[in-house]
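Missing here: one protein chain of the complex. Every other protein chain is in place.
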Amino acid sequence: MNRNEAFNLAASALGLDPNADLRIGGNYTSLLQEDHLIYISGQIPRIGDVVMVTGRVGEEVSVAEAQRAAEICVMRALTLSLQHLGDLDKLKRVLRMNVYVQSANGFTQQSEVADGASNLLRKILGEAGVHTRTSVGVFQLPKNAAVEIDMVIALHRSAPA
Amino acid sequence: MNRNEAFNLAASALGLDPNADLRIGGNYTSLLQEDHLIYISGQIPRIGDVVMVTGRVGEEVSVAEAQRAAEICVMRALTLSLQHLGDLDKLKRVLRMNVYVQSANGFTQQSEVADGASNLLRKILGEAGVHTRTSVGVFQLPKNAAVEIDMVIALHRSAPA
Partner (left out) sequence: MNRNEAFNLAASALGLDPNADLRIGGNYTSLLQEDHLIYISGQIPRIGDVVMVTGRVGEEVSVAEAQRAAEICVMRALTLSLQHLGDLDKLKRVLRMNVYVQSANGFTQQSEVADGASNLLRKILGEAGVHTRTSVGVFQLPKNAAVEIDMVIALHRSAPA
């Protein structure tokens, strides 16, 4: 199974439309390419207009639910990448992923939540999905999202500028 | 109106001195250039020695006040860029902006606060000000600042190294 097939399979499993328009109109944007790097804005686990997983992790939200939230964030980042590039094989390596977990007082399993994102990246992209990462527990996230994720991804040099 | 004029106008409106020395002396620095990228340290809404907007957003600080705080942070970043480059036309694109909002429990409008920063970047820099962004709600910020913002900006290749 190649990357694009693995992506489609994961999208189906999570109920995501790979052709959904995730771009933001306005004074900021969801994805920018500079040279062979792409920067992806912070993604929350939104499908259509609905934020699928809201609340504090460790209180209203379980680790398993937060991992699913992290997976949706990753899929949004990959959807943006695919729509920008046309082919996930143009990705060389996910360089950095930041995982922000809206945490309950005393919740310390931010790494376990982030594993949901890391595992899915590896599953879809193989070695190219093995990234550096920072996971922290924040107090609040936009729209009460349980998780927010951003990334920097390197492209193969042959990718379009 | 060009960028430098728009910058000066915004500085006047916020009561900022474009010639103020915002550099930090010591073991870290406010701005670094590596190749054609500049990295800007986290900026809080300080004018001179005074942090202009302090407290938790959604409690002691309104969204409108937090947006003004975000604008001051942006202006500090642009002031540092201008003092480093001599001309804002050397900026090619703001690649990444991180917006940290010191949030009250239950406050979920971090994106709206960040819009204050995004709108001002676009207003001053035009298309070059359209960036990727991540907004999160943190528990505390240095000096009780309501907002902190950092950036990575790409320069035109002809800019001095």
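Going by the order they are written in, the chains are A and B; count residues from 1 in each one.
The definition used in the following text is that a residue touches a chain if its C-beta (ideal position, glycine included) is under 8 Å from a C-beta of that chain, and two chains touch if they have at least 3 such contacts.
What you see is a predicted model; the values in this text were computed from it and never measured.
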Filtering A:Leu14, A:Ile47, A:Val63 or A:Ala154 for touch with the omitted chain leaves A:Ala154
Residue positions on chain A contacting the omitted chain are 93, 95-97, 101, 103-111, 114-115, 118-119, 121-122, 129-139, 152, 154
Even though one chain is not shown, chain B touches it at residues 26-32, 34, 39-42, 98, 100, 102, 138-144, 148, 150
